[in-house]
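Just one protein chain is left out here, and the rest sit where they should.
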Amino acid sequence: MNRLRRLLAENAVVLLFAALIAAAIPLSGAPPLYLLQEVLTRLGRNAVLVLSLLLPVMAGMGLNFGMVLGAMAGQIGLILVTDWAIVGLPGLTLAAMLATPVAVLLGWLCGAVLNRAKGREMVTGYILGFFVNGLYQLVVLYAMGSLIPMLNPELVLSRGYGVRNVINLTGVRQVLDRLVPARIGGIQLPVFTYALIAAMCLFVVWFRRTKLGQDMRAVGQDRAVADAAGIPVERTRILAIVLSTLLACYGQIVFLQNLGTLNTYNSHEQAGMFSIAALLIGGASVTRASIPNVLVGVVLFHLLFIVSPTAGKNLVGSAQLGEYFRQFVSYGVIAVALVLYAWRKQAGEQQARAALRGPGVGT
Amino acid sequence: MSGARRLLAEFGLPRVIIALFLLGLFAAAPLVGVSLAASLSDTVVRFGMNGILVLALVPMIQSGCGLNFGLPLGVLAGLLGATLSIEIGLTGPGGFAAAAGISLGFAALFGLGYGVLLNRVKGGEMMIATYVGFASVMFMCMAWLVLPYRSPTMIWGFGGEGLRTTISVEGFWLRVLDDFLSVRIGEEFRFPTGLLLAFGAAAALVWGFFRLRVGTAMTAAGQNPVYARAAGVDVDRMRTLSVVLSTMLGALGILAFQQSFGFIQLYQGPFYMAFPAVAAILIGGASVSRASLVHVLVGTFLFQGILTMTPSVINSVVKADMSDVVRVIVSNGMILYALTRRPAEGR
Partner (left out) sequence: MSRTRRRAFLRAALLAGAVVLGAWLARTGRAHTLFLDNAAVTLGGQEHPAPGAVEVSLDGGKPEVLEQAERAMRQVVGPVHRLAIEVRQGPGGPRRVEREIRLPFGWDAAVVSLPAALAGAPAGAVVTRWQPPPPEDAPAEQMIQQKDADVLPQR
C-alpha cells in the first residue's frame, strides 16, 4: 500500500499528463493509426536531442539550457553540406563531422562559463544560448556569402549575402529514417534511427559506469567531497557539458533530417525549449533524469503537441486556443519542475539547519 | 594615475567600452549623414519610454531576489489596465490615469502571489521567474482570446476571435505624457518633458522609499539575510514587498511605454520584455545583488542610445542593418558578464 503510494507520488507528473492526453485524444477526434504513426516518427526525430540532457543532470548542473549551442553547430554543418551539394548518407555524415569541432568548442566555452556561475548554471546557460545565438546570426546572416563563400546562390538572400531563412534539406531528407525501410500494417518505422537511438542509450548506460561517469556522479552529489577525493571538479563539469553539446549537435542533425527543412534562424531555439519540456513531462527533475524519462517524455510531449490544437478547436471552437494552451503547458511544466526542485532544496536546507541546532529543537 | 585606474575599476571595463562605443556612434553620425539632433531626440524619448521598466528591477535586486526576469507579469497587469480603460471608453489624461489605477490593482495582486512563490524557492529565483513569466504570458494569450471585450477598436472584425494583436491608443491617450509641456528646440529636437517628469517622479519615489525605514530594512534583507533576521527584520515580508513593488512599477512602465509608442502589444508581445530592461540596468553598473538609481539612469541611456544609434549609423557605414544582432550580443553579453562575476567582485 505504502509502496503504491510512493510509486504514484514519484510519477505524479507523468500520470497527470497521461490523464490530460487521454482526455484530449477523443476530443481531438484524431484516428488512432495516424496518432501512432506520428508518435513513432517523432520519437525517432526527437529522442537523441532529449538524451543529450542526461549527462549535465548527472553532474549536478541541472537542465542544460546551453544545449542550443550544440543545435547551432549541427545546423552550421547542415548548411555547409547543403551548400556544397553533398547528399545522402555521406552528406549527413560529413555534416556531423564538420559540426563536431564547432560543437566541442562551443561546449568547452559553455562549460567554462558555467564553472564561473556555480549555483546558477541554468539561468547562465539560458542567457549563453541567447548570446551565442547572436554570434550565430553574425556568422550566418552576415559572414556567409560574404566572408565565407557560398557556392549555391539559391541558399543566399537576394541582397547577396546571408543565408535564407528556410533551407530545404532535400539532399539529406530522411536518409537515416529510410536507410532500413520497414512497414508494419501501414505504419512506417524509421528502423535505423531507432537503432541509432538505442546505441546512444547504450552509450549513456556504459558511460555512467566508466571512471569519468562515476566522477561526474560524485561531482553532482557534492562538489566539496568530490574535490577532497581528488576528482578534478571543474574539468569534469566541462566534459559533461562538452559531451552534452556534442550529443545535442547530432540530435539536431537527426531531428532536421527527419523534418527535411531547416529554419535557419529559429530551429535551434525551439530545440532547447521542446527538449527540456519533454524531459520534464517524462518525469525527470533537475537532479534526476533517466533514459525512461526521455522516451516517455518524448511520447507524451508529442502526443500533447499533436492533439491539443484540434482538441482546442473541437472544445471551444478555436485552434489558436489549443496552440496557446500547448505552449502554456510547455512553459508551465518547466516552471513547475524548477519550483518543485527549489522547494525541496530549501526544505532540505531548513531541515539540516534544524538538525544542527541540536536534538529536541525543530523537526 | 591610480585614481583614474580606481575610477575605471569602479565603473567597470564593459561599461567604459560601451560608453566609448556610443560616443563613437554619436561622433560618427554627422559624418555619415545622420542628423545628430534627431538621433539625440530619439534617444531621449526612448530613454523616457523604457526608464520605468528598468527602474522596476531595483527593488527585487536590492531585496536579494536577483534580476526580475518575471517582469512580464507586471507588463501583463499593465496590459489589463490599458485594455480595460479603453473598454470603458475613457480618453485623455483621465483614461491614462484609469489605466494606471487598474493596472496597479492587478499588479499588486499578481506581485503578491509571485512574491509568496519566490519566497519558497530562494536561490532559484531567476530561472523560475523567467518561466513563470513565459507561462503567464501564454496564459494571458488564452485570456485575450476568450475575455468578453466589446470595444470595436480592440476586437477583430468579422471572422476574428478575441482581441487584436496590436491595439492603437490613438484617440485615447496617445502621447499624453510625451506632449505634456513638451518643448521643441530647433527643427528636429523635441524634449518630452512630461515623460521625463513621470520617470523622474517614479525614480524619486523609489529613492525616497529606500530612505525610509522599510527601505533600509529591505536592503538589509538582501545584503545579509541572517544579520537582518537577527536585527528583527522579517526577511520574507521584505522580499514579498519588493516583488509587489517591482511588479507595480513594471505595470506603470509598460503604460508609459505604450502611450509614447502608440500601440498596445498583446499576446506574445510581453514575452521578451524583461531582457532589454535587465541588460540596461546591468550596463548601468548594477550587479545581481546591488542596484541604484544611478545604474538605472546611466544604463537606460547607454542601452537605448546604442539601440537608437546602431541602426542609423552602422546601417549607413556597412550598408547592412546589423542593429538586431548588435542588440542581441550586447544585451545578452552584458547579462552573462553579470552572472559570471564572482560574488566578491559583484559587491
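To keep things simple, chains are lettered A and B as they appear, and every chain counts its residues starting from 1.
Operating definition for what follows: contacts are C-beta pairs under 8 Å (C-beta built on N, C-alpha and C of every residue); 3 or more make two chains touch, one makes a residue touch a chain.
Everything numeric in this text was worked out from a predicted model, so none of it was measured.
Colleague: Among A:Leu40, A:Leu54, A:Leu98 or A:Leu155, which one touches the chain that has been omitted from the display?
Modeller: That would be A:Leu98, which touches the missing chain.
Colleague: Based on the whole complex, identify which of A:Ser146, A:Asn165, A:Thr210 or A:Thr261 touches the chain you can't see.
Modeller: Here the residue in touch with the unshown chain is A:Asn165.
Colleague: Of the residues A:Leu36, A:Leu89 or A:Leu202, I need the one that contacts the missing chain.
Modeller: A:Leu89
Colleague: Hey, which subunit A residues sit against the chain that's not shown?
Modeller: 84-91, 93-94, 97-98, 137, 141, 151-153, 157-160, 162, 164-165, 171, 265-266, 269
Assume only the chains that are shown with their structure count from here on.
Colleague: Provide the residue numbers of subunit A that touch subunit B in the complex, in ascending order.
Modeller: 113, 116-117, 119-120, 122-124, 126-128, 130-131, 133-135, 137-138, 141-142, 316, 318, 320-321, 324-325, 327-328, 331-332, 334-335, 338-339, 341-343, 345-346
Colleague: Under the definition above, what is the set of subunit B residues touching subunit A in their complex?
Modeller: Touch residues, subunit B against subunit A: 69, 117, 120-124, 126-128, 130-132, 134-135, 138-139, 141-142, 145-146, 161, 275, 320, 322, 324-325, 328-329, 332-333, 335-336, 339-340, 342.
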